[in-house]
Structures are given as C-alpha cells and as structure tokens.
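Would you mind keeping the following structure in view while I ask a few things?
All protein chains of the complex are present and in place, except for one that has been dropped.
Lettered A and B in written order, each chain numbered from 1.
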C-alpha cells in the first residue's frame, strides 16, 4: 500500500503538536508552583529526548509491531532497533506503510516515520503527567533510570493491548479513542506506584504525613502552559483518527467544545459550591478536565454530547479535587489523581453511554456499539463491562510495574526520595 | 459536494493558528503593561473558552447560516444548537460540506467543523482586541456577561452582513478580505461603546479625565506576544482564502511583507519625527500596524502594493497614536484606536485603490473591480463608496449594540467599572 499523503501530513503535524505538550507540562508546573522552575523544565526536556530515544530503540516495536504471545506484547525485533537500523528497505520507511496502517487493519496509509513520531510524543507526554507527582521529591538520577524502563515496558504494554490491532484487549473489544486509559489512567497508576514508594521511604524517615508542595501561582507560565496544552490537544485527539477526514474535523469540535464547556462549568461549580474560587486556576483546571474527559471518546460522540460531558467535568473536578486534597499520604500538587485518573477513567466508562455508532464508524471504529443513552441496549452494557475490565487490568498492571521498578531502583541506590522532605521537616 | 481535503487541512491549521492569537493578546498586554498579568491572561483564556461555547451554541448559525429577513441575520436554528446537537446527519459534520462552501457559493469544500473553528477563532480574537481597553477598568463579572452577548449578536451581525454570501452588505458588493472592518474596525467600535459607558461612570464619580494605565515594558512577554500574533496572522490572512491554492501562498507574501515593511517604516518615522524612539515597542507596533492594514485586502493586491501599504503604516501609526494620546476621556493602553480602528478602516478604503482584479479573482473574489491606481475607474470609485457605506453602517451598529449592552449590564448591577479608578484617585 502506498502512503496516503494527506493522512500522513495530518498525523505528522498532530505529532508535532503533541510533542510540544511534554515541555508544556513543565511550564504548567512552573506556573502552578511558582518556584523550582529548574527541575520541572529540565525534567520535561529530558523526558522528551528519552522518549524519542528509547521508543525508537525498541519501545515502538513492543507497542506497535505485530504481537506475539497471544497479543501480550509486540515483537521487539520486528522492524530492527531504531526503526530499521541501517537498512534502507525497512518497513514503511522509504516505501510502503507501517503494517497496522495497511488495508488489512486501520487502512490509513501512515508510514513508520509518521506513526512513530505520533506515538513517541504520546509516550513522552504520558510520562510528563506521571512525573508531576515527583516534583521536588524524586532524585533526578532515579527518575532517569525509571524513564528508560517506562518507555521500554510500562508505557508500551497498555498500548500493545489496546491500540495495537492484534493486542488482546483490542481483540476483546476494549476501545479507548485517544488515551483516557492508555494515557491518563495509566499515568495515574504509574504515578501512584511512584508515590507509594516515596511514601514508604518517607514513613521510614518518621513522617506522619507526606510533605505537601506549596502552590504559588506564576500566571505567565501558567497561561503559556495551558495555551500549549490546549493547542497540543488539537493534535492529540483529532490526530488520533489517524487520518484526515470528516471525523477528524468533527473531533476538533468535540474536543474544543468539551474544554470550553468544562471551563465554564468548573468556574460555576467553584463559585456555587464555595470550594475554591472562579479564578484563573479554576479556568485552567476546567479546560484540562474537559480535555481529559473527552479524550477517550472524542471520536465516538456528537458535539452536543461533548457539551454534556464538559458540563459534568466541573463538579467531578471540584469535588474530586476536594476529596483527594484530604488524603495526606501523598503530594499531588498538579492534580494527577482528581484530573487525569478520575477524569480519564470516567471518560472511558462514558464510551458505553454516549457513543453514537455513526460517529464511531467515521473515526474508524465500526464495531463499537452505540451507547446506553443512544439505544445501544445490551451491546452497550456489555461494552461497559469490557471497558471496566480494561481499566482494572491496565491500572493494576501499570501500578505494579511502576512500583516494582521504583522499589528496585530504590534498593539498588539508597532510596529514590530526595532530602527535600527532610529539609522541610527540620524547619 | 465532498469535502476538499487539502482546503480543509489548510483552513483547520489556519484556525488553530488564529486560536492562539487570543491568548497572545494577553501576553502582549502583559508585555506592554508589565503588571496586572493575572487579569490579562485570565481574561483572554476566558474569551477563548466563551467564544467556542457561545459560537457553537448559536452564534455560528447567526453569522453563517442562510440568512433570513433579507440578509439581516443568519437563521439561528439552521443547524441546530451546538452545530447539530445530537444528530449524526447534521450539515457537513460527517458527510458533505457547510452550505456556503458548496459549489453554489464559495465552492471551497469546507466542512462545518473546519469552518466553525476558523470563525470561532476569529470571533475570539476580535473580543480580545475589544478587551484591551477594559484593562483594570471593567469588572470581570460584567465582562463575562458582555462576552456572551458579544458572541451571540455583536460579533455575528457584521459577519452575517459581509462574510455570509447572502448577507445584505455582501450582496451590495462590500468586501473585506480578512476583517479590516469585521474584525479590527468593529473591535474598535465595540471598544468605544465600552469606553463610553466607563467614562459615564467615571464622570459620575467626579473624574475630570479618565485615569490612564501606566506602561512598564516586560520584553520577554512582549516578544512572545508579538511572535504568536505574527504566526497567528499566517492563519488569519492566508487562511481567509478558505482554500489552499496559489492565492493562499501569495497572501502569505503580502501579509508578511506588509508587516516587515511597516516595522521598518514605523521605526524610521519614530526616529525622524522625534515622536517616540525606534525601540522594541516601535518595532512591535509597526509589525501590528502592517498586519492590520493589509488584512482587508491581502488577497486582492500584489506584493509590491503590500510594500507600499506597509510604508504608509509607519506615519499613520506614529501620528495617529500621538493624536489619540492627547484625548483624555478614555484609556487605550494597547492602542486599539490608532492601531486597529485607523489601520483597519484605512485598509478597507484602500481596497478601492490597490486591488488588482487577477489577485482578487484568485482569492475567490471575482466580482471585485481593480482599484483606482490600477485602472479601475468608475467601478473603483463606486467600490470606494460601498466600502465607506459599509464602514459607517457597521461601526454605528456595533458601537450602539456595545454601549447598550454595557448600559444594561451597568443598570442591572451597580456599574461595570472596577474601583481601580477610585483607588488611583485617592493616591
């Protein structure tokens, strides 16, 4: 199959936009924390470079090559290391397309280069989300080792299961349009694994609760961060159609409309509930919440459904945030859990409620049934069970992999926690 | 008619670039004011979200649906609320194109999603321009109510009249390529409406002149703002061809060349006249002035004409700015009036002077006659009258709508003005 140029052009531009998001997370952290700029920005620059290197080395194959072991893992050596090594005839590099983009599978005609960049950018931004919980707490050297493991096996397994057309969960029928589970949910599970190791080390040092990171807004960097993330999501969701067609243009609407609605909803709920204020943080968190919720089903729903989902974003974030804020065994300064975990997994479950089959079919998901609210009946209830099963499997796997990785790094060195906590306790 | 993919790809990318401009105006304000970052950035984030929400709700229909009442207003319910509501067969969403992009009208094959995002971004950035005059002066709650009214009726009417192919001014022959009148002129008229209400309230508090906002440069944010606006204009003007063809590529040249020339011209005039200095503010204002002037006719003129128009930008801005600087009944810290009003309307009138029919035809404006300087003769003089008529109608309408909106908001609450002015007077 020949590359389909317009699809490649669309997705490679989307890839570039997603690429920007990783460093944008650094700006967001700087904007929300107001200090410690250095570590946030350095960390996200490192993540970006490491993602490209390790995904090209072998991670991309593990996630997206034809699977082995009954859909458990992509063949690590399918296309050679570094996307074909020194070969000039490797899969879809100078001629032809990546195997799963062929007519037998997704039929979008993307080349290896295009698809690699798109997915490497996704992997990078996922780790950037994970890393918001390690702010000032995890040693940079530990985090760098963790990154390599992450891009080789932790990020790649859920992708191989759900986004690879021969993955076992995909084959069962689990769907996740642009990463409510593969990105947001899994990021939270990985983050929890790290938090748990940090908490173990903090308890060993005698802490009763985990030292929290103070918030001190810097609105310039905050606004830059949200602008870049908003723009990046233009690539993230619409690019996930993996083709440029009417669905891709419609996903632009559902994505942006959910963000806009959730912004208004979050501000309104903040004001009405008296939890928080309708200020810039509330607007920024609302935008993010809308984007997160719509992500797993942006290609499956109508514009009006995205408005409904956006409206739900406000109360979910405001009350979720308040609930998590009372847990004291971890520090989550940038809202990984109320935002990405609750929002992402909520969105995944909503697939079984809001999907409209014509929208899903247009984005290339022809077998997905309409949701419960759109006459899906038993098929939709079955889909709900499938999505819940996918959530449990992925969250548990990623949590365990992440925690074990941290425990090993901790044992090999002398802990993964910086003495930041110690310094603060002495004050 | 099938969507024309390359046109949609071009315009949806242009839409994304224009989308960036709204928040960029916030950075520009922060760069020029050096303080009060919070309100500027918060305001432009709010505007962006509100534009998407209210334009999708009903504004897009009012501006761009087939008109009713003899071209006065688009049918608000043409495509359903939120671009088709829950329907999966609505106009141009998953199949076909938006009605005015069909072969009977503009014949560019854009879908609803593409065209909506492009125009919603235009609406957003227009209100961002309006809002530069309310810096520190207007209550945020008042401004939020104003925003909803703005996106439903104030922005949409001139668009329905001039950019909708069944609008009454379009039918008469008024043309405005990318918004010298619909964006820049109308923004100034709306801003004047707000200013007038603020001035009424300030006088009621005993002010003799309107407190001015001090300028204190922050060059990092200023440079970021101008960079994003410059890049955004790449979407604004070339995207306004609504198709990717030779004209679109030529509009890139006319746009960037006008900006570059006006930058040099403004710096030179600043130095020679002794009004201001050839510094970074002068360069930034020059770039903006060039972009503003070329906007209404970027698709109608040759590259050399854009140089001439850019050259005129320098003296117009420098002397215009000095003239408005002596008016004391309003505060216009970021130059809405000398920049957007004078520059935008000047550019609209220049349509009747600089248009070359082959350029206009290539950008889809086949009926526009060549200008007075290019042998247009009586047809060009008639066009000049038409443009002047359009200016008067639009400016008067928008000013009145804007002022009445503010007066009602003021009456419903207790004024729209913050106590910023009061605080300053007491010093």
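Methods note: contacts are C-beta pairs under 8 Å (C-beta built on N, C-alpha and C of every residue); 3 or more make two chains touch, one makes a residue touch a chain.
All of these numbers come straight from a predicted model, not from anything done at the bench.
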(request) Just name the one of B:135, B:259 or B:398 that touches the chain not displayed here. (result) B:259
(message) If I consider the whole complex, including the chain that's not displayed, which of B:269, B:284 or B:372 touches that chain?
(response) B:284
(request) State which residues belonging to chain A touch the missing partner chain. (result) 3, 5-6, 8-9, 12-13, 15-16, 19-20, 23, 26-27, 30, 37-38, 41-42, 44-46, 48-53, 56, 80-89, 93-95, 111-114, 116-117, 221, 224
(message) Which parts of chain B face the unshown chain closely enough to count as touching?
(response) 6, 9-10, 13, 219-220, 222-224, 226-227, 230-231, 234, 244-247, 249-250, 252-253, 256-257, 259-261, 263-264, 279-280, 283-284, 286-287, 302-305, 307, 356, 358-359, 362, 374
